[in-house]
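In this view, the complex is presented without one of its protein chains, the others remaining in place.
Just so it is clear, A and B label the chains in written order, and each chain counts residues from 1 on its own.
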Amino acid sequence: MNAPETQLASAPYDSAAEGYNFAYLDEQTKRMIRRSLLKAVAVPGYQVPFASREMPLPFGWGTGGIQVTAAIIGRSDTLKVIDQGSDETTNAVNIRRFFARTTGVATTRRTSEATIVQTRHRIPETPLTDKQILVYQVPMPEPLFRLEPRVAECKKLHALADYGLISVKLYEDIVHHGSIATTYDYPVIVNERYLSSPSPIPKFDNPKMHMNPALQLFGAGRERRIHAIPPYTKVRSLDFDDHPFEIQRWEHACALCGSKESFLDEMIVDDAGKRMFVCSDSDYCHDRREQQADQTGAIAEGESA
Amino acid sequence: MSSIESHASERAFIDNAALMLRAVNIGKTFTLHAQGGVQIDALSGVSLDVEQGECVVLVGPSGAGKSTLLRCLYGNYLASSGSIAIRSDAHDAQHVAITGAEPHDVLRLRRNVVGYVSQFLRVIPRVTALTLVAEPLVSRGVAEDEARERAAALLARLNVPERLWSLAPATFSGGEQQRVNIARGLIAGHPLLLLDEPTASLDAENRDVVADLIVEARERGAAIVGIFHDEDTRTKVATRRLELQPPLRRQAALH
Partner (left out) sequence: MTARMTPLLSARAITKQFGGRNGCRNVTFDLYPGEVLCIVGESGSGKTTLLNTLALRTEADSGTLHYHATHGDMLDLRALSEPRRRLLMRTEWGFVQQNPRDGLRSGVSAGANIGEPLMAVGARHYGQIRHTATQWMERVELDATRIDEYPAAFSGGMQQRLQIARNLVTGPRLVFMDEPTAGLDVSVQARLLDLLRTLTSTLHLSVLIVTHDIGVARLLAHRLMVMQGGEVVEAGLTDQVLDDPQHPYTQTLVSSVLPV
């Protein structure tokens, strides 16, 4: 179960591992989760409680996302799993293998080939289509939880759209940091109604949530909440009129593919502390390098022809 | 008051445009519950009509209830019996019955119609003399700058030294406090003035100034009821006098 995966190409299994129900969860559980998902889609941004099950990994490792994926995945789906943009981390690999073994569905690295993308803390750079579902792993779905620790009062604030408190938080950021300092899990208003936490994606990714053709589902296993953003829904990042929302920008380009538009990770490559900036989204970076190789190849062929 | 009395009052205020105050059969009894409920009659059967341009001076021995009457007219004491009616504005046909009135009606009357100079300056701590004197104008909508100018002029006329204007009156002498009090009471030009010993702590010169101010108010058409302890002032300001006697009976404690 823990041996590293050497192949990344699509490898459909003939059958799911024996002894497991399709996608691990029993049918009643999947139905319960789907009901919650329907409610969540009907009220964009509203946190729907659900009966989160004990999963074969501890809370905090993506159990919410896994349960959502398990509830919606079908035999003809193709699954991609990323963790901070990478398909290669331990988490991403294990979750992908988990679904491969319990469902037998095809898995892929390529965003454009996936029908379901489960993600931890990033939105793929490659634009999604209306045939795709993005499933987010969410640690804490409540954007107000540090500001209003009383759960009952928090629920009332949402019910009454009484959101002055989050503005207070942003105000304090500007006071202490000169600008709104939140760089990830940046609070948004969904469908002009509910205040929502987009999960700890960098604020760089927030604009991608707005009017996205794909269905976006959010699962928080430990907190037992599901919320959703239906396709083509307005998502607005909070700001002040005189401190408007801005995404991060880098001076560097990706050292591998040269992209200046994607979210870059800073990597330290040797003991001397040499740094390299690389695309966080590994599939996106890989695609760009392939395209560049094709172009170079085409030019070379053209020259040699 | 009964509907007959109320109707009669209404007619009185309508028929006589100069009438400012009508007090009918005022009685005041204090009940001291802490002393076994002993009752003290302070006033009995006092009636008084005051017109614009009149200055009625209350005279009588100590204990006759002169001060008590003024306080009843101002609503500071609750009259035990009788009725008190005041015209609601200098040129209004309507009147307000102080007895049994709503607090906000009395407050409005005090702001617009009835001015009261008590014997003792109720000192509001930390408020300067000038602010105190300007306040009745400010609360009637006069711009603060103008109010302060007029306050300054009046204080100057009353010989209150300028160096005291920006101080709180708590530390002033009795006479200085009294002059601040008078200024505050007279500045807004109320159509009805109730003056309780306004010259008590003043020297002769200042008594004259105050007497002049009262006469000026009277000649402007104010209706005035006052108590003055010295005959000179009384002679100067009075258009008539009303004699009060201490009530004939004193009731013994009933419980």
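The criterion applied here is as follows: a residue touches a chain if its C-beta (ideal position, glycine included) is under 8 Å from a C-beta of that chain, and two chains touch if they have at least 3 such contacts.
Just so it is clear, the model here is predicted, and its values are computed rather than measured.
The shown chains contacted by the absent chain are A, B, with contact judged over the whole complex. Within the full complex, the residue among B:Leu32, B:Ala153, B:Leu167 or B:Ala204 touching the omitted chain is B:Leu32. Within the full complex, the residue among A:Leu165, A:Leu256 or A:Met276 touching the omitted chain is A:Leu165. From the set B:His91, B:Arg126, B:Arg163 or B:Arg240, the residue in touch with the chain omitted from the display is B:Arg126, counting the whole complex. Mapped onto chain B, the footprint of the missing chain covers residues 30-34, 71, 75-78, 88, 94, 96, 102-108, 124-127, 139.
Although one chain is not displayed, its contacts with chain A can still be listed: residues 156, 159-160, 162-165, 167-168, 171-172, 174-176, 240-243.
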